[in-house]
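One structure, as C-alpha cells, below. Some questions next.
Let's look at subunit A:
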Amino acid sequence: MTTATTEYNFAYLDERTKRMIRRAVLKAVAIPGYQVPFGSREMPLPYGWGTGGIQVTAAVIGPKDVLKVIDQGSDDTVNAVNIRRFFQRTTGVETTTRTVDATLIQTRHRIPEAPLAEGQVMVYQVPVPEPMQRLEPREAATRTLHALAEYGLMHVKLYEDIARYGHIATTYDYPVLVNGRYVMSPSPIPKFDNPKMHMNPALQLFGAGREKRIYAVPPYTPVESLCFDDHPFEVQRWDEPCALCGATDSFLDEIITDDRGTRMHVCSDSDHCHSRQQEQQQAPVPRPEPEQALA
Partner candidate 1 sequence: MMATPMLQLQGVAKRFTLHRQNSLELPVFHDVDLSVSAGECVVLDGASGLGKSTLLKLVYANYRASAGRITVQSAAGPVDVTQASPREMVSLRRDTIGYVSQFLRVIPRVPALDVVAEPLAEDAGDDPAGIEAAREEARRWLARLRIPERLWHLPPATFSGGEQQRINIARNMIKPKPLLLLDEPTASLDAANTDTVISLIREATARGAATVGIFHDAEVGAAVATRRVDVGAFRSKG
Partner candidate 2 sequence: MNTPNTNSPLLRVRGIAKRYGDRVALHDASFDLWPGEVLAVVGESGSGKSTLLNAIAARDKPDAGSVEFQVRGGGLQEVFTMTEAQQRMLARTDWGFVHQNPADGLRMDVSAGANVGERLMGLGERHYSRLRATAAEWLGRVEIDPARIDDAPRTFSGGMRQRLQIARNLVTQPRLVFMDEPTSGLDVSVQARLLDLLRQLTRQMQLAAIVVTHDLAVARLLAHRMLVMQQGRVVEAGLTDQVLDDPQHAYTQLLVSSVLQP
C-alpha cells in the first residue's frame, strides 16, 4: 500500500502540461504512426532514461489505473523499479507485475508475451523516433519525406543490410509501416515483438522525451514490418526453450552463469516466466514438458 506525496501534483506534471500532452496524444492517435512534436518538460531524471514514456504515462494515468513498468521485459531491473516507485509516490495508484492485471504498462525495449486486451494502454520509451535518422539526419528533409510518403530511403537501409550481411541485419527497432501510410520506429524492441503490434486490441503510445515527439498506434491498426519480396520478414528463433519454464515461443535472454562461459536461456519477460512456472507447480500431474525441454 502506498501513499501519494502531497508535495507534487498528481503524477508530477501540472494539469496544463498534461493537457498539452493529451492533445499531442489525440493527434497521434488520429494519425497513426505520425510523429507529433510536443513540449517535452524537465523531468527528475536525465534524457535517455525514459522521460518521454514517463510524460506520456503521467498525462494519461488516473487514480483507478493499475500500473506495470518493465525494462527489457523485467519488472525488477533498476529502471523499472525506479519508474514504478516514481509513479507510486506521485499518484498512489496500484501497481502490479502481472500483465493481465495491468491497465497501463510502461515499457522499455520489450512487448510482454501475454497478449494485451481492449482497454489496456502500452506506453513505449523511445530514444530516436525518426526511423530514417541514420541515413538522413536533417529533420527538415525527413519531415518532407514522411509528408510525401517517400520511403525509398528506408528500403535503401534494408538493401544495404542484405548486401553487407546477406540478410536484413536489423534485429531491433525494426521499421514498420503503420496503417499503410507512415513508416515508424517501434522503439528498440526486438523484431521478435514486431508482429505483436499488428492489430493489437490495446492502445499503443510512444514517447520520446529528448527528441520531443509522441506517436501512436490505435487499437486494431495494421502494422507491417518492412522487407523485400525475396527477403521476407522473419522473427528470431532459439534452439533451446527457456531453462526455467520451458517456453518455446517467448523471447529468450542469454545469461552467462559462470566465468567458464556456461550459459542458459531464460524468458526476457519475467512475468511470463513466473506465471508459467507457477502454473506448472500448481498442476496436480507433473508436467513432462520441462524435463523434455531440458534434455
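Note that contacts are C-beta pairs under 8 Å (C-beta built on N, C-alpha and C of every residue); 3 or more make two chains touch, one makes a residue touch a chain; residues count from 1.
Here is how the candidates were picked: all candidates are chains of the complex that A comes from, given by their letters.
Quantities reported herein were computed from a predicted structural model and do not represent experimental measurements.
J.: Contact as defined above, complex as supplied: which of the candidates 1 or 2 touches subunit A?
T.: 2
J.: Where on subunit A is candidate 2 touching in the complex?
T.: 135, 144, 148, 150-153, 155-156, 159-160, 162-164, 227-231
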